[in-house]
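The complex appears here minus one protein chain, its other protein chains still in place.
And then chain A:
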Amino acid sequence: MEPDVSMETCRIIRIAVLPTGGEIPADILRHYISMLSQFNTVDLSSISSFYVEHQKSPFAHQPWDSGSLLFKFVIGGESASAWEDFQSNRKILAVVGICHCPSCPDLGEVANDFAKECTDYKSSLVHRCFAFSPSDAQLEAGGNKENDLVLFPPSDRRSQELHMQTMLQDLAASLLMEFEKYVLRAESVGTILKTPLDSQAGFGSEEMIKAKKKRLGRAQKTIGDYCLLAASPLDANAHYTTGIELARLTGDVFWHAGALEGSACALLIDREDNRDPVIEEEVKYRYYNVIQLYRRSSVSDSAQRASTVRFELEAALKLARYLCRHELAKEVVELLMGAADCAKSLIDANDRLILFIEVARLFGTLGYQRKAAFFSRQVAQLYLQQDNTCASISAMKVLSMTAKAYHIESKGSSYKSSACSNESGSSHAEGGKLHPSSIVSLYESQWSTLQMVVLREILLSSVRAGDPLAAWSAAARLLRSYYPLITPVGQSGLASSLSNSAERLPSGIRCADSALPFIRLHSFPVHPSQADIIKRNPNNEGWWMGSAPSGPFIYTPFSKGSPNDSTKHEITWIVGEPIDVLVELANPCGFDLIVDSIYLSVQSGNFDPFPVSVNLPPNSAKVISLSGVPTKVGPVIIPGCTVHCFGVITEHLFKEVDNILHGAAQGLVLSDPFRCCGSGKLKTVSVPNISVVPPLPLLVSHVVGGDGAAVLYEGEIHNIRISIGNAGSVPVEQAHISLSGKNQDSVLSIADEALMSALPLKPGAQVTLPVTLKAWKLSLVDVDPNSGKNAFTSSARMSKDGSSPLLVFHYAGPSTYIASTEISGSSSSIPPGRRLIVPLHVCVQQGLRFVKARLLSMDIPARISENLPAPNKILEGSSNKEIPTTPTHQTDNSLMKIDPYKGSWGLRLLELELSNPTDVAFEVNVYVHLDKPKKPCNTVDTDEDLCCSRTRIDRDYSSRVLIPLEHFKLPVIDDSFFSKDHKVAGDDGSSILKQSKAELTASINNLISKIKVRWQSGRNSSGELNIKDAFQSALQSSVMDILLPDPLTFGFRLKSRVEEESSSKARLTKGAVFAHEMTGMEALIRNNTREMITMTLSITCRDIAGDNCIEGKKSTVLWSGVLSGVAIEVPPLQEITHSFSLYFLVPGEYTLLGAAVIDNATDILRARAHTISPDEPIFCRGSPFGVQVLGTA
């Protein structure tokens, strides 16, 4: 069989092209042949000048103006076919020699050689030898030689081509004349035409007439053939018709078929460019007949089937090629499938090969890729049966053509095709999304049975063909895609074939198809220094504002878009600062996989990756960190990794693995390589937008004296020194310090001026920053009941809680503008700032424990004397007010010192009970801040804090600390205290109180802020107790009593005696009262309000048993003056005296008490007295005064 048969085949003149006269270099020969082969069509019109009509042409109807001769150049020639009598186009009708003159000096010898070679082609009618690039000498000599040596003088290609065309036209004309000669001779003399079919039978046994007729018919058919070759279809048709008639008559079926075939061809040539459906029908009809006839010719003798079937198949292929159109697909398929089915009856493997090639080509033309692939595979199998390298190479090539239809094509070839179609190569743009075609290929990849077979064949053929790269690629594809279907032994076999192939490859060779391992992106671990890059707004000086989460929440819904929106994810890398990317590798196969090196492949070229080598045990997955350094500003694109494994460098794209995983999730891919290695399911990580920014400063910090957590007792005040250094290569020019995290108020002060003054901080420079901390109070939740003992464990727990405050440094380098060409995003033309977060590691231990606070009231009776116990200091203030007689010590600093003889009116103390659960001793000092605004400053010591004596609390002991509150008493009751409530809640005193809660709290807070309880422990620890809450609860109910004086204060003094006294008595009378003696006394009643108070005063005296000794039967005291029901009016802020005398009958201890009922009390008074109803009388009572009555001798 012949390849590439078509309807035209019948009219093509075969010309053998023989390189003659010594070796011709391959490329030069190729050049000559390419020049030659472009003139495969010679128009009849162009050869008329060379055509000499020696006799009358048998081709009466030759279309000189439109016809053309077709040539087929058979390079190297071919042996004569046994069937060339049957189909004249099989004959070699001309021989063209090609001679490269520089390699053969003697042209005569060349001519002889060529003439000798031509003798092998008996059928050839015309011989020419083309000698190229002759030397001048040869040119001269060449003129003398015979005609069939044509010299092509060296010149440019165009003129050589022109020369060549002319020579071919001459050749065509010679051929035409030879054809005429042949036809004339055949018509007149007749020839014996035989085919291998006739060899046994021969004509001899047949009857003469029939034999002659048969011979005539055959001659007619052959003449028709020559007519066709001479491009005269009408003549051909006439001869064919005669031939057909004769063949039918003689029953020469085979020749009948041949003639019919020729007539169909002649019909087509006649109506060349006219696809007339009528003609088509006619051709189709004739050809089906032809096929039938060929079949019939062999039916009679099945032994001949093998030889005739090729003609049948050729006819079928010719028809199929003629009909090969989409609309007629069904018919073509039937023809082709019929032809393919006949393959079995072909004996010659070469014939079968040609058949399958043609069938595959026609299916391909028809658009039936799968069928074409199937037959291509058959072709490859036939090639593989021939045991030589050339056939193997052919098999490999054919198989790689089928790869596309089976969706197993090498990426290298598919890239090539995609690059051709889409030259811009938008490989970056399609990142992330699944390419539609890749989805389809996922689906199609389920034909694993077929795909594996084909891949194995590719592997086998490329090994045989000695193409290690193709073998490597096939083995890699096989292993990567179908490892679940391959036994571990088979996997190892593939691995070794990979290694074997690699051994024959030069080192460092790249292959487009990746083998193992599977690589997927795991994550982009964000280095803290990268996370804290903050965009700087050149217009906003405080660019750090709002950049840090200021609230207690780590995540605020407003700060970022939805967290799932990973496409928006952006990462900034910095030139010169190394980064890490985590990738996960999987080796799902049953052998140890040694990855010689793996590194990130970066297309943008501004990244310097560091390769690592990995060893993956069988069926294992591993997460490894790939690092590198960005080298230039701009975006970084990481499509995958470059892997050097099995001796070949391959590119592993993350996108592909994502596709595989996606397909595995849908059940389209055989298996998820990561899951079968035991690695968990991972959300697909898309490569974020990575941009590289120019170098930034980098601050690093450490705490001077160690970064460990400082262990502090609650309330302890501690100094930390933080050393900050610039580890970057750019100076820090801006810096800002802020606080964040929990317990921010525990940072008392940050010496940020130390940092500010050090700006700009040069690379390598350091600065130390002192920070004062006050340990916060542990919340109740944190405190275990028994955590006091094992403080260490609890503190360890504390430090993990993240309850420490964070120091946040925002800093930036110089704000020089970068040229906008360097950064694509023109919006941020100023380098970003950075943030450094320094956690102040503090472990707070429980310190002094506050147990409870109590308000203590003490009434210490004063001794009556001639003067008031506490000398009423008349204060000459601007307001010219008197300070009530308070028994506290104006001159003395110690608040706790109480002179019992001076007495006190209702001393109030706050008692704090503190326990010390720790194992160190604490000393507690109470400081009271005395800056009463109403108090004139000259009365108070210059240092405002009064210190009480120290209280030492040993470990595991409790102690009470007293805090005097009397200092805070206001001098006057006025409505300023109630000012707000007075208006609101008119007469109802209780409601005023309720509503003045806020006021109260404020005044309590004011009070509390003035009291500080400080402690000291050991040499270094000192701090302050936070007892606000305790104070508050203790003082809540009685703050008014503490802050406000009584509306009325009562005092008693002895009236100075007018009578003379003895020196002894004088000594005694000093502060003494004698029995049986009239003692004059004065009651001092002071109005502390700003209103006049009208009241009814009564004075009682009680004995030591507490009985009233003025009234009643057993009264032991006589009196003169009015002691009860004294109506008095006291002007505001004034005091009046009321005199009376007592006569004590019995010596002993007595107590004098003043009391009064206030008439028409104001609301203020009512409020102060906590009255419930407005009608209730307001009763005021003074502090008791002690009177010691001495007995008379």
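The working rule: a residue touches a chain if its C-beta (ideal position, glycine included) is under 8 Å from a C-beta of that chain, and two chains touch if they have at least 3 such contacts; residues count from 1.
We take it that contacts and distances are computed from a predicted model.
You can't see one chain of this complex, but its UniProt record names it "Trafficking protein particle complex subunit 2-like protein", from the set "Two-component response regulator", "V-type proton ATPase subunit e1", "Trafficking protein particle complex subunit 2-like protein" or "Phosphatidylinositol glycan anchor biosynthesis class U protein". Residue A:Met337 is the one among A:Leu162, A:Met337 or A:Leu748 that touches the chain missing from this view. Only one residue from A:Arg30, A:Arg157, A:Arg185 or A:Arg370 touches the chain missing from this view: A:Arg370.
From the options A:Thr449, A:Gln603, A:Ser1124 or A:Asn1160, the residue with contact to the unseen chain in the full assembly is A:Thr449.
Touching the omitted chain from chain A are residues 326-327, 329, 333-334, 337-338, 340-341, 363, 367-371, 374, 439-440, 443-444, 446-447, 449-450, 453, 666-668.
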